[in-house]
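Of the protein chains in this complex, one is absent; all others appear in place.
Then we have chain A:
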Amino acid sequence: MDLDESYVDDRRERANEPLYIPPIAAEPTTSINLAQTLFQPSEFDESLEDQLAQSISSCDRRHPLVSTEIPNVFPHRYDKNFLILTSAGKPIYAMKDGDGTIAYMGVIHTIMNYFKLKEDQDLRCIENGDVRFAFLDREPIVLVAYSARGETSNELFSQLDFLHSYLLSSLSERQLSKIFSKRQNFDLRNFLESTDFENLDEICSLLCERLYPDALLGALRSLSMKKSHRAQLHEAMSQQLTKEKDLPRGTLLYGLIVAPENKLCSVLRPKGHTLHTTDLHLLFCLIFHRFQNLDDSQELWVPICFPKFNANGFLYGYIKFLPKCNSILVLISAQKDAFFNLKSFADHLIKDISSNGLLEEIHKAKGFKISDIPAPLVHHFIYKSKKHVQYVMPELELHSDTEPEQLIELERKFMTYYQQIHNSVVRDDGLAFNKSCLNFIRWDSDAIEPSEEPIAMLGLGWITPKFELYLICNNGVDDKHVIFESAKRIISWCRKHESRLFVNEGAIF
């Protein structure tokens, strides 16, 4: 199948395309030969063609509705909370501080210490029916999560690790241990600033309420843009580095351009070094939540600790909003006094890329829609390329009048679906059931209201050594062949457009 290089292509044309990919087209997508051996595509019968035609024609509507079409199988009464305390039992933070949650921290502290002292063992987790508790002891900080949302222990631990990493990024491990070595019962709340608490709130809300698969997948979302534009951008960054004679070698460690919604646009990095995904998650969170009110005339110089890079020291970040495109340029240096060097680097780089019209291109890169991909009956999907440690997903297409509450509701619904699909292919320790694993998952239920359609949702989770695909179908789809064909098309589409969907190597110096 010949896919157009521009994926924002004419939809009518696509209706004439062959209705399924011959198996050979999907071959390169999997390392094992699942595609051929699993389901031999049956002949498409007429009713199916009707369905397909319908789904394609629905894309032609002026305002394609992705938003509220799928029902929610998961009742939203399940609770979740994060608690952070010091090893001496002093409270630091609670995501939800109702009913004297803080008071329970003492009990938690006692119990954890009991096991530590008496049994010489750390408490890891407790399964209590539907609620799962996870305890992460990172002396001198203790983090606790409990959730009734069906996460695996591994998922809760990685979320706790994320919160812990935030604390380290703000304080650094050295500073923390220094404080607590002097006084074990130090009250860290007095030391943290109000912005720290706001950021913790923000991270918790990202983890619990938003469509934020980054933490679940351990990957970054990338900005899709034309291959040539991305190459030009990287070229410009590299050239700037060689041109900049005043910049002593080693001053600049990393350079990043980040688009809104935490999408990675391009990277400038030394050969053989990459930043850890968690560090980048933290950086992106900080940028977009702490500095969202900046305008493009302002610039920032902030110390930040990248806990996975070096938990004991600080790096310094030069942060500047790029004019006209809401994106941000981040330059990272190990030197405290490199501000002016980096500033001049940034000024020149911005001048360079805006003269090329690349800023416009970044601004124009709007991602893709589900209707851009010839994958019938698929509502939404997430595709993660393991090689790039990045993922892509179609933009949520919303009504213009969507209320913020509705948006949150919607994001949470999507996130729950993805989390459930993801958990259906991984064990409790976070590893996939097998090297490759394909799982269909189907939820059936009567309609909540008699007037509504009955619920028949189909999802698919597919993990192979090369990619991970999570996919949600439209309500009422019940043929696994169609979905599997669509899944193969998505994979083939993503691989074909790999260079525009993902940031590959970046600019390397």
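Here is the rule we go by: a residue touches a chain if its C-beta (ideal position, glycine included) is under 8 Å from a C-beta of that chain, and two chains touch if they have at least 3 such contacts; residues count from 1.
Quick note on the criterion: contacts and distances are computed from a predicted model.
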* Asked: Between "Nucleolar complex protein 3 homolog", "AP-3 complex subunit delta", "Tom7-domain-containing protein" or "CCZ1/INTU/HSP4 first Longin domain-containing protein", which matches the UniProt record of the unshown chain?
  -> "CCZ1/INTU/HSP4 first Longin domain-containing protein"
* Structure fact -> Of A:F133, A:F284 or A:F345, the residue touching the omitted chain is A:F133
* Could you tell me which of A:V73, A:L300 or A:I508 touches the chain that is not displayed? => A:V73
* To do: Could you please point out the chain A residues that touch the chain left off the display?
  => 32, 34, 37-40, 42, 73-75, 78-79, 81, 101, 104, 107-108, 110-111, 114-115, 118-119, 121-131, 133, 146, 148-153, 416, 420, 423-428, 433-446, 455, 478-482
